[in-house]
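For this view, one protein chain was removed and the others were kept in their places.
Note that the chains take the letters A, B and C in the order they are written out, and that residue 1 is the start of every chain.
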Amino acid sequence: MIRQDRLTRTLLKPLERPGVGWMLVVGVLAVVVAFGGFAWSFMMWEGFGLTGKRWPVFWGFLITNFVFWIGISHAGTLISAILRLVNAGWRRPVTRCAEVITAFALMIGGLFPLIHLGKPWLFFWLVPYPNRRLLWPNFRSPLVWDFFAISTYLTSSLLFLFLPLIPDFALIRDQSTGLRKTIYGTLALGWRGTTQQWHRLETAMQIMAVAIIPVAVSVHTIVSFDFSMAPVPMWHSSIFGPYFVAGAIFSGIAGLIIAMAALRRVLGLQEYLEPIHFENLGKLLLTMSLLWGYFTFNERLTAWYGNDVAEMNTFAATQTGSYSPLFWTMVTVNFVIPVIILSIRRFRTITGCVIASVGIVVGMWLERFLIIVPSLGHKFLPYSWGTYSPRPVEIAITVATFAAMALLYTLFAKFVPIISIWEMRAGAHTQESAPTRESVPVDARLGESHS
Amino acid sequence: MAHRWGMAVDLDLCTGCGACVTACHAENNIPTVGDLQASRGRALHWMRVERYIEGEFPDVKTKYRPVMCQQCDAAPCEPVCPTYASHHNDEGLNAQVYNRCIGTRYCANACPYNTRFFEFFNSTFEKPLHLQLNPDVSVREVGVMEKCTFCVQRITAGKDVAAAAKREVKDGDIVPACAQTCPSKAITFGDLNDPESRVSQLAESPRGSKLLEDLGTRPKVTYLAGAEFA
Amino acid sequence: MDRRTFIKLTAVSTTATLGGCSVPGQQFIRFIPEEELKPGLAEWKPSVCPLCSAGCGLTVKVMQADVEVVKDGQHGVVTRGVAKKLEGHPAHPVSQGGLCARGQAAIQVTYHPDRLVQPLIRRGNRASGTLEPTTWDQAITELVAKLDALAGNGHQAALTILAGGRPTLRRALFDQFAAKFGAAPTVVHEVFSDDLLRYANGKSFGAAQLPTYDLGNAGFVLGFGADFLGTWNAPVAHAAAYGRMRRGRPGKRGYFVQVEGRMTQTGAVADQWVPVQPGTEGVLALGIAHVLLRDGLRPATTGRAGALIDGWASGLPEYAPEQVAAITGAKAERIVKLAHDFAGRGPAVAIVGGTPLAHTNGLFTALAVNALNELSGVVGRSGGVLFTPQLALPVAARGSLAQLVASPPQLLIVDGANPVFSAPVAMKVRDALDRIPYIVSFTNFLDETSALADLVLPDHTFLETIAEALPESGSSSAVISIAGPVMTPLFETRGAADVLIDVAGKLKSPLDLPWGSYQEMARASLAPLGDEAWTTAQKQSGWWGELPAAATTRPTAAEPKPRPVRYAAPTFSGDVGDFPYHFLPYASAALLDGSLAHLPWLQEMPDPLTSAMWSSWVEINPKTAAQLGVALGDVVEVTSTAGTLRVPAFINPAMAPDIIAMPVGQGHHSYTRYASGRGQNPLEILAPVAHPETGTLAWAATRVKVARVSDPDGRLIMFSALGELRENPLEGETR
Partner (left out) sequence: MKSVYALFDTGEAAQRAVNSLRSAGYGERDITVMTAAPMEEFEFSHIGRHSYQWYIACGGGLLGLVLGTWLTTYAETSWPIVVGNMPIVPWYPNIIVIFELTMLGAVLSTVATLIVTAGLGRRTPALYDPEVTSGAILVGIGTPRADGDVEQILGAVPGARVKTV
């Protein structure tokens, strides 16, 4: 007979037959996504001119979204990898919801280099294979680097998400019958939970964690290269790599906090996603906010002090010019508000963190926009300056991506336990760690931090 | 010896009349986009005459500067292209292969001179305007970048003529549309590898300078300064 | 159809049908080409640019193309040679291998999608009736009938021909027709007419025509408001000469000073730009003359030009630098400096044209500058003022638009003029035309005037018939630009000249015009130049060289007792109190007087100074704009005594604060899809002030007031989107 402890019961509950509310949410989201898809097709049909792109601002909303979503993707895998390596005990309930964000954000973000093409139907020309005349893509082009970085990151992130799922799939397999059993059975790959398997899995996860951190860092660095490789005022700067990575993690954590808060509320996971988790993530967010402020200051100061003619024009456009409202909003929501909220313990509540996070998500989107557009609009020859404002298709597609994120997340949470059951158990064991006859060498354990 | 095409623009001769702009449209099948698209910044002027007005009334000074693709030797637009649509040909031109272009528009962003333009829609030529189209130049489809080619079709034709006549291309054989129409003859075109060509000599002129020289793009267009060097 | 065509047709159609069977829906007639064709190879044929009076010689690139045609009522495709590109003819003395933006776009006249392709006849009256397609036979019968009717009851004088400004043989032909028919004097209308300058030159130099400036050999050029490199007189010829003046002579770079209130495209390239009060340019010229005489920089002259200036003999006592400074607003020492440069850097030539002559005291200004040139000793000399010898043609009387409006004729034949658009609305041309019972228009497009016509006769374009012009200036030697057709006509159009000859023959009492066709007429006109003239002309887009004395116009003799002129301040419509600003309409660099607004290339060509495309705008000095609270693109209301316009504003530092400038060209109501309903026409608020001497329009004699109406409405479209004027906008600002 199968005994179901409380943990399993609560964590498997969301997998039960969906309710009307769930259906409704999925339905609405699906419609929004579909509309975005329609907008894109329409754009392909009519011509790229439906966007607000113009001479000389040839990149706008779409590339902003690209950078933004790739940034968001740095929440999951990177965070959970770091937490696994440092063995932060509080990571256990967090890691999976984080890794899921990565997977989906990457899928969405990776779509934009395709969407923004003048001839999207030829996107595969970016893929490194020789064409009929044996001509390969140009490996000197940052866009090709993007291809390698993103595909590597996506592959490893998906695996990184999947491996720890195997034991949970096994659990579901053993607790269900019929079609469901076969499906989860297949996914479980015949997992039995022998000590060997546990060791292999743990080690594999360790290696993945080690490998994925540099990959994640490289991904957003390379995204930043898309800009810093070009001789464009305020783009051509060596700070962009770290600046983008920091920004990515920053927005990622914010996204994660929002997701967790939602899960907690909707799936009733109050007792697993505890305030302590938000507290800790909040601290992390505060650090990143300060780091972001530090980078931004560096970037602005060097431009301002260097006083290069072209750079100063862009600088002025954002500092005092037509883009200044956006700029100062960004500074407020990315730095001022988060630092106030998160540095005061009393405010570092779940609500506080969520408020800060929402602001940050908006602010980081703005940051990407402000990096791309004003620079392109203020290149070296003032006669050729220009401005940019989005047109309906771009807005529709942008909205659709957020809907897509929510949709994918909702669906995932419906079919997969969003908190890793076995890892929670492992955590539980270590808490009540009972005395054993054989003395256990310290190194023999995955040295849990008993805090 | 391989050619290395270059241009010299004498700012002391440019009267800002814009003949080069229209001539470029006529020669290169550049569509007119109409008022709506023009207002959205989609006007395609491979050649433009920049105008700058300094000072305040009554002491104002105006200058004109024709700007076209500078055919840089170290062109920022080339390496960023993932498909080699934008690359360097063996005569030093920044070639743009329209049917390799998938429209990332990265080259246009990388170009410091903003001399690259994008086909936002399939260009239309209301009948019978299509009868004017130059059969030696392809009409670009939607979604590709395009730019000044130094009238590469005229270069090819010029070389063919020379070859047919069993002789080398002489200086002045090949003239781009802008240079040919320029009423004050402000634009000179030629082979920079031929030390005797007028363009080579003008490139050496003390009045000469390159646009945004310090970016290290090594343009092949020389601008000859105006009055202050009188 | 004749037998050969028939055989061709059947042969081709059968093959085509056979081919068609295999590919359904591909059935069409492919006619056999009538011409020798070299596939893919370009052929260059001479022609003449029709767009302005300059008469530039062209060489046209002709290549083969598939043209959709209707032959003997049968639709099909024929491969034939069509014009692909226009270039300036390298040998032609006016174009000298160059061509302006407008000339480049001329080819679009032929391929314009809204070209009239067959005669139109009005059914019903003008108010309610419509223009409907008809056949040439009907059209000509109709026209003949109308003319016969006039002749029948002896009202020949009730016929008037209204023509545009280009001097051509075709004009001469129309004149002959008018003369033979006994019509009223032909009315020649141009909004930016140079008749005042012609008149002045007649008085000063005995040559009532536009001068040719030998800039190429000049050392010092002093421009008075003339946009001679942009839109005035013969810009291409001037630009070529300007090039030689600047860089054509190793070691010597000519110096160029421009005097004007608003910086023209030409003024922008001057070494010195000297703004003066509008209408005081002549005073400055005499101020310089004063210094030249006072300091003995030039020997005093006693020529006929000087004799026309009051106080010339006595060294122009009233024009001492201080007085001149007081009137013009230019600094006294600057005037002295200018005079010394003028003498020192010679040969020095002064150019006057455009705005300065559009003030009520225009004649004084023109005569003053002429006198200065005489004093400079460059009249008829290298580096100075030349007069292109003119081919003598039968002299024809000229009427004025004012007269036409005052007493409208019974029958009006319009040829290349569009006064409904290009005359001040206040002149009430439209009402006058409404009172004319019958109007015939020879045209390629349905412009505002043709839209009122009862019979519209679509003309060949310059590429489809003999292209010719009689350049009035731009060359030191005599020039007759002429070339044969470049391509076979695309549509069912007919050359106006030939139609007129045809009509003349069909009249009840036929007019004995001496030639059977336009071509014969052209040949005949060149006959006095020798037997070779015609063939030579055919090869090289015109004839040029030494005119036989017999075929040359005679200079007019000086008046025995000339009445010297003295400066009188210009008068304006609207007083300074209510209308604080000078209103300055000017010829648009792309669209000239609006006659080119229908060419898409020119509509989309960025304006040299504003970078505007497809738009009209008013230019306002930044200070004035600040006072009015007007920013770039804001809609402002410009009001004159004659009316009100709402136009977007462009802030232009290169003009006096008391000037409001606006380009003519837009604001067409009916002029093809590209021009109709676009922008505003400054002529709508222009007061109909005329020069007392010539009756021509003084278009700079209107004052206006300006008020801000609203934020930008998006109608000002600029290529340089942010309208950035400075090369380094942050220059001089603290970080």
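The rule is simple: contacts are C-beta pairs under 8 Å (C-beta built on N, C-alpha and C of every residue); 3 or more make two chains touch, one makes a residue touch a chain.
These numbers come from a predicted model, not from an experiment.
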item	value
Displayed partners of the chain not shown (whole complex)	A, B
Among A:Phe42, A:Phe124, A:Phe139 or A:Phe415, residue touching the chain not depicted	A:Phe139
Listed residues A:Leu114, A:Ile183, A:Leu201 or A:Val309, member touching the removed chain	A:Leu201
Chain not shown: contacting residue from A:Ile212, A:Met234 or A:Val354	A:Ile212
Residue touching the undisplayed chain, where the options are A:Gly36, A:Gly71, A:Pro113 or A:Pro167	A:Pro167
For chain A, the residues touching the chain missing from this view	1-5, 8, 128, 130, 133-140, 144-145, 148-149, 152, 155-156, 159, 163, 166-167, 170-171, 173-175, 189-204, 207-208, 211-212, 214-215, 218, 222, 225, 422-423, 425-426, 429-430, 433-434, 436-438, 440, 444-446
Chain B residues that touch the omitted chain in the full complex	73-79, 81, 84, 86-88, 218
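Definition applied: only the chains that are shown with their structure count from here on.
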item	value
Chain B-chain C separation of Cα centroids, rounded to whole Å	30
Per-residue multi-chain contacts in chain C, two or more chains	611, 720-721, 726-727
Residues of chain B whose C-beta touches two or more other chains	41, 43, 48, 50-52
Chain C - residues contacting chain B, complex	40, 63, 65, 67-68, 82-88, 95-105, 107-108, 111-113, 229-230, 235-236, 239-240, 242-243, 246-247, 253, 255, 263, 265-269, 271, 273-275, 490, 589-590, 600-606, 608-609, 611, 613-615, 621-623, 652-657, 678, 714, 717, 719-721, 725-727
Residues on chain B engaged by chain C in the complex (per definition of touch)	10, 12-19, 21-23, 25-27, 32-35, 38-39, 41, 43, 45, 48-58, 60-64, 126-135, 177, 180-186, 226-227, 230
Residue ranges of chain C touching chain A (in the complex, touch as defined)	611, 720-722, 724, 726-730, 735
